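Heads up, this is only part of the complex; the chains shown haven't been moved.
Order of writing sets the chain letters: A and B. Residues in each chain are counted from 1.
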Amino acid sequence: MSDRTMNLAIIGAGRIARVHAAAAHADPRIHLRCVADIAADAADQLAAEYGAVRGEVDAVFDDPAIDAVLIASSTATHADFLERAARAGKAVLCEKPIALDIERTRAAVDVVNANPVACALGFNRRHDAQFRALKSQLDAGRIGRLETLTIISRDPAPPPAEYVGTSGGLFFDMMIHDLDMARWLFDEPIASVTAAGSVLIDPAIGEAGDVDTAMVTLVTESQRLCHIQNSRRAVYGYDQRIEAFGSGGMLQAVNETETRLRTTTEAGQTEETPKHFFLERYGAAYARELSDLYDAWSGGAPPTATHADGYEALRLAAAAARSLAENRTVALSEIG
Amino acid sequence: MSDRTMNLAIIGAGRIARVHAAAAHADPRIHLRCVADIAADAADQLAAEYGAVRGEVDAVFDDPAIDAVLIASSTATHADFLERAARAGKAVLCEKPIALDIERTRAAVDVVNANPVACALGFNRRHDAQFRALKSQLDAGRIGRLETLTIISRDPAPPPAEYVGTSGGLFFDMMIHDLDMARWLFDEPIASVTAAGSVLIDPAIGEAGDVDTAMVTLVTESQRLCHIQNSRRAVYGYDQRIEAFGSGGMLQAVNETETRLRTTTEAGQTEETPKHFFLERYGAAYARELSDLYDAWSGGAPPTATHADGYEALRLAAAAARSLAENRTVALSEIG
């Protein structure tokens, strides 16, 4: 079974599509067959680079030679393509989010549930080596019962203020990854969300109706606690850490650096800054994400992150946004 | 001026009094003159160890040869002794808290204000080398403008459940130190407090009406954010860390260990556990605290932590307790 080649089509030819294409090429079990994009030139170029052909988006879903579709097009197209892939019986890896509103997401999730395929959602952090190791140690009982989580996530630089208007804002485009991490690590439903948020970096972000700095507290159904911190700007790079505390100790996944070189001068003992941004930090995670889809497609077990996880993370983001807007704790039962 | 010897009386002969006595003895500018305690034997023994004499509590305040009084007796006596010291014109270092209720504390603060003396409050963490260095780097602008703080404080083992009945509970006996750290580092009034708390360690603590695990979010008047985490039990020792994040970078004060020995075996690369508890971690801080009182007494500048700081930290603890009880954000303006 593991010897079968999975024929892959990628929809999209932008930055993230390129990352997936390289990962697909490097995996001898996967054959990148075609790249489809509304920008034919970009599709041509990316396809040529890896010995693939350009395809038409519409044709991808009808082509029996395609086993799996990777949706890396613009957010507004995700839900539609996801439904089409499921209806066509293709394995699918969909970049997050499925959609920005809960109803549209719910509808797409229903379609996938009605047309069961191997459906993976692009929560790349579940494939990060640090966080996987942390999860694995948790599951092995290394620190006894998990009691609290601290998730810190800071981007190197804020997006243009225009972006936050279309992205849904910090809770939807950024913290949603952290909310998914909390769900994944606790492995238990979240009961409530309380959010604080400020505009400390760029007033234009505030004028666009968003915050650039946030702190959120989650309480699980069994009263375990999680704290999430987000900032849109860390001058030292991409800050991605998780600390898990439990009855038997603590696990800490810290930032990666390109090398572990240590320089000692009169100025101190210095290690490199953290890897710059998600392409650097999560480069290997993208490869594992695709390998995980291959395993689901060939072996039948569900992917590590599914459409259902996408839906639940979105509910948490919506709860956080409402908590901030209404300055109160929001129960998850109020959402979706 | 700095050559004057400060004659000190210690009230109390328990564990913390012993720490102060050793620090006083080691400082050639301070002369430990007497130790007073309701347990005369304990006072005798401690006095003898450092070449001091046993004194009577009542006589201490009247003795013109005494320059400074260190109040290390039981909590219930603090406010009264503090007022007597101030009225007698003695410099004073009072262990925290002044009192558990806000009104009694306010009254004592008023007495000290009316009788100005060098009045230091025992917030020992302000004298910890790590946190002082962090504060000093903040003040020097090393990370630009401070935006968020993360304060983690975990004790090695929970107290007996009986204790939390008399101590005021986690917010008053434990988090109060972290609340003071937040005030000190932000150097700006706190506007609101939101608390979450759980009983995850010892059900008896819950039955006594307290929590053993807590997460609190503070918002300053200029909308900067702080998160505080407390746990009553960390199996690996006393966990005392602060992370300050700002426009220009990040400062992290991490745990100290007895030595920096690194052991590498098949089991991994291992450093020691953090220092066990406050006597180990803050041993040197107690000495600096006394030296700070000396400086205030001899030089006239106020101590690093004063009676006013004790009062404000107490208000924050009360706000946190109310927030947890009422499951809502509490504005500081509601308290005291």
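Rule of thumb we're sticking to: contacts are C-beta pairs under 8 Å (C-beta built on N, C-alpha and C of every residue); 3 or more make two chains touch, one makes a residue touch a chain.
Please read all numbers here as calculations on a predicted model, not as lab measurements.
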{"item": "Given 2 visible subunits, total identical subunits the whole complex contains", "value": "4"}
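To be clear about the criterion, only the chains that are shown with their structure count from here on.
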{"item": "Intercentroid distance (Cα basis), chain B paired with chain A, Å", "value": "42"}
{"item": "Footprint of chain A on chain B - complex, ascending", "value": "145, 147-148, 150, 152, 154, 194, 196, 198-201, 213-215, 217, 219, 223-225, 227, 229, 231, 233-236, 239, 245, 247-250, 327-329"}
